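Heads up, one of the protein chains got dropped from this complex, but the rest are sitting where they should.
Note that the chains are named A and B in the order they appear, and that numbering of residues resets to 1 at the start of each chain.
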Amino acid sequence: MAAITTAPGTYDEVDPNTSYLENNKGLMGWLFTLDHKRIGVMYLISVLMAFALGGIFALLLRAELFTKGQTLIDAETYNRAFSLHGVVMIFLFLIPAIPAALGNIILPIQLGAKDVAFPKLNLLSLYIYVFGACFAVYSMIHGGVDTGWTFYTPYSSSDPAHGGVGTSSSVIPMTLSVLIMGFSSVLTGVNFIATIHKMRAPGLTWRRLSLFAWSLYATAIIQILATPVLAITFLLLTMERFLGLGIFDPRLGGDPVLYQHFFWFYSHPAVYIMIVPGMGIVSDLIATFSRREPFGYMAIAMSSIALALLGFLVWGHHLFVAGMSEYATMVFSALTFLVAIPSGVKVFNWIATLYKGSISLQSPMLWALSFIFLFTIGGLTGLFLGMLAVDVHLHDTYFVVAHFHYVMVGGTVMGFLGGLHYWWPKFTGKLYNESWAIAGWLFVFLGFNVTFLVQFVLGSRGMPRRSYDYLPQYEFLHQISTVGSWILGFGFLLLGAMFVRSLLNGRPAPRNPWGSAALEWMTPTPPPPYNFVSDPVITRGQYDYHLATDDELYEGFDDPLLSHKSRKGGVDEGKEDA
Amino acid sequence: MMQSEPSSWQLPPAMADTATRVDDAYNFIFWFSVVFAAAVIAITLLFVLKYRRRSGVKSESTARHTKLETKLEILWIVVPTLFIVVLFHKGFSSYIHNATAAEGATEIRVHAKKWSWDFEYPGGARSNELHLEVNKPYKLILSSDDVIHSFYIPEFRLKRDAVPGQYSFVAFTPTVPGEAHVLCAEYCGTNHSAMIADVKIETPEQHQEFLASSGKKPKVCGTPPVECTDEKWGESLFQKNACFTCHGNAGDGMTGGAKSLGPKLAGIFGKPQSLADGTSANADENYIRESILKPSAKIVAGYTNVQMPPFASLTDDQLEAIIAYIKSLK
Partner (left out) sequence: MSTATATEHASGDGRARPKWLLHHFDTPAQQFGTARLGMWLFLAQEVLFFGALFVIYSVFRASYPEMFKAASQQLDKIMGTTNTVVLIFSSLTAALAVNAAQKGKRHATSLYLLVTIACACVFLAIKFFEYQHKFDAGLLPGPAFKPIDEHLVKGLDLKSNSGSFFALYFMMTGLHALHVVVGIVVFIWILIRNLRGNFSKEYFTAVDITALYWHFVDLVWIFLFPLFYLI
């Protein structure tokens, strides 16, 4: 182990032997903190609240669809509920969930950095997110929106109050909310790229970067390049509704399909903002719980970048039936298939990593394996939708609903929960009850498949999405799906209870409960304010299990490995320097 | 109204030439996916079982930067690439085939509006049902009066957006006599899910009869068919134009137990109606006629102007029949 430090003196302000949770206690210590871990934790609380809210909307929708005709709520309420489910889940939960919450907590530690590149910007991004969310809440208090999360024009932009043909619901505060939260997403992206470029510890070369960090790098590229387009689109939409600009409304000389191009130019890459970090987490989880360096490390890392870049070229596949030229549909269909290649590369490499590993089925690994299964199904059904002729039949049916839930829930949420289970002991300092965790996983996994597998069949049989009512032949499958949603909801409740129990009376977590070789597990649990007791110097890769010492992997259940090397204590200095 | 049960467990019955081409592509990708997903899941489970953690057994270090790694990476880039070329070709060739209208196809204009479909046949006949002759090529020209709708017939595997300010088209040849539905696949507001029209694929004789009688009072109407009076004809027009979506069944002003979007029609005839602007109007023939043709002219108190589309395509005879029907509602 090499031993150098750089820039001595930086630890003066904090005591490296306290944890970030104990340092600077009190409400103000949290609200004005510049510590990425605390900001990440506050993000985590926010996105979990959004997830619960979105989940309530989802349960309401499924309950309404239990029988044909009116079951619980009227059509107007139903339309608002599905729109709010989409808006809340996508903009308030999925997009910030992994990068802004888990990424914020873990990325700088994985880089051996004291913080992100711009801590103030990081805090600002949190407050912009909260400010934007307030607009969403304002809109909901005023009845919410009934446009779907896609806000297609002219339905969203043409206000009946000005003689228009569209919705009279509360669109402007909602689009402003998304616009504002977009800035928060951009700032996170800027911060992460700068952090990964400039803040890595000595010895942490690009080839030693964790795959989670690579995935956040790819995600940040999308956040920076795609989000401004959504911002401008929603700004124009807001102005159109407010002043009647005539950009998207055909009655004012605008073009509604132009809106769809702009919307999907952001929103397709946004799918990769959601899924790529999930893939990063899964790569880390599989390495840790197989005790093996990821097979094809560079291929996995580069496939994240490839997905980020390809994501910008395929937006047109959302418009196959909207009226594009045959030539454009052909090009977009071909480009869409290309996405399958980096996705496939990831799945194959994950499986190859399992080969001859030492696989432990602890709770985070269960989520990672679920990700592989569900994402494979989500990805393959994406091929159906890439095939032009088949897409014409399946477009805007429940098949699409099932497909993107397999990607977003089967992918992103599985990855998010895997990461949450995995890093929970590190940032809370508490262990959770493994049996509860496994039970929760079982319910979520089963419930999810019961809910959404039948929706593929509903869709291929022709059931359109966003429909309050349906023809009688679809009723039975809808009932199965609704029952599934109850199992799924129960699973999430169980997990919520488990985490709350862990916070209240969980056993203190050891430094490295999973026996991982990755950098974040080499620092005390919970980490000190500047992440490490002293500046780390990296001498092996994140996944080099064959180079990691037994001390690093297995020891440390009571004796944080680093404490005896702390600068203040300094007992081992002579030996280390020798 | 009942649709026949799906012929396969995944797809509705194929009732047009377009459907057959889509089904070929669908079945191909379906079996491809089943095999692929099963393989991925099986191999993963196999590895998880075979290499589960045992005391004393360490993981084998990954072969990094070896020729094997490079070979495998190339393998699983090249093989999927070949697969997707096949998939792309299958999808695209069927699509192009389906997107081309046959020579001499009969053109039908389709007007989409919130929340009904209106079909205009050559020669001027109009209907809210899509009547087609079996084995005859058609080209439907779609347009929308308000927001974006999407014309979708699952049995034909056809879908195309009707975009305001633009024309789009679908082309097909129905191959099986029977019934199907036009659904709206693009969310378009409160009653989006009720924007359904019947498709009737008829023999040439039946179709001729339809064209001849369209807009004229049919001999029999209603279910079960009875001799057509103005009232009965009005009732069937009320159904076909989907007036019940917003005014409730038999104009009772209720949708699924709640107040419907449009005002109650039953029992209003001849009575004064208080209007949203504070005035009132007597619900006579002119009032009803105006409300059908210019819906925004008089708004009943307690209801908002939800932009009911003007039903300008109704003939005078049809309007009279509907008025007779509303008169009869108690």
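Here is the rule we go by: a contact is a pair of C-beta atoms (placed from the backbone, for glycine too) under 8 Å apart; a residue touches a chain by one contact, two chains touch by 3 or more.
Predicted, not measured: the structure shown is a model, and the values here were computed from it.
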item: Shown chains that the omitted chain touches within the full complex; value: A
item: Touch with the omitted chain, as defined above, among A:30, A:66 or A:118; value: A:118
item: Contact residue for the chain not shown (choose from A:52, A:124, A:224 or A:480); value: A:224
item: Touching residue (missing chain; options A:244, A:296 or A:510); value: A:244
item: Contact with the hidden chain (one of A:52, A:72, A:130 or A:232); value: A:232
item: Among A:137, A:190, A:439 or A:493, residue touching the chain not depicted; value: A:190
item: Where the missing chain touches chain A, by residue; value: 1-10, 12-13, 112-119, 121, 186, 189-191, 193-194, 197-199, 203-204, 208, 224-229, 231-233, 235-236, 239-240, 243-247, 252-255, 258, 262, 265, 519, 522-523, 530, 532-542, 544, 552, 562, 565-567, 570, 572-573, 576-577
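The working rule: only the chains that are shown with their structure count from here on.
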item: For chain A paired with chain B, centre-to-centre distance based on mean C-alpha positions, whole Å; value: 35
item: In the complex with chain A, residue positions of chain B that touch it; value: 2-3, 5-6, 9-12, 21-22, 25-26, 29-30, 32-33, 36-37, 40-41, 43-44, 47-48, 51-54, 57-64, 69, 72-73, 76-77, 80-81, 84, 87-88, 90-99, 114, 145-148, 150, 152, 154-155, 157-161, 163-166, 168, 181, 183-194, 196, 255-258, 304-307
item: Complex interface listing, chain A residues touching chain B; value: 69-70, 74-76, 79, 146-148, 152, 154-155, 158, 160, 165-168, 250-251, 255-257, 290-297, 299, 321-323, 326, 329-330, 333-334, 337-338, 340-341, 344-345, 347-349, 351-361, 369, 372-373, 376-377, 380-381, 383-384, 386-393, 395-397, 457, 460-462, 464-473, 543, 545-546
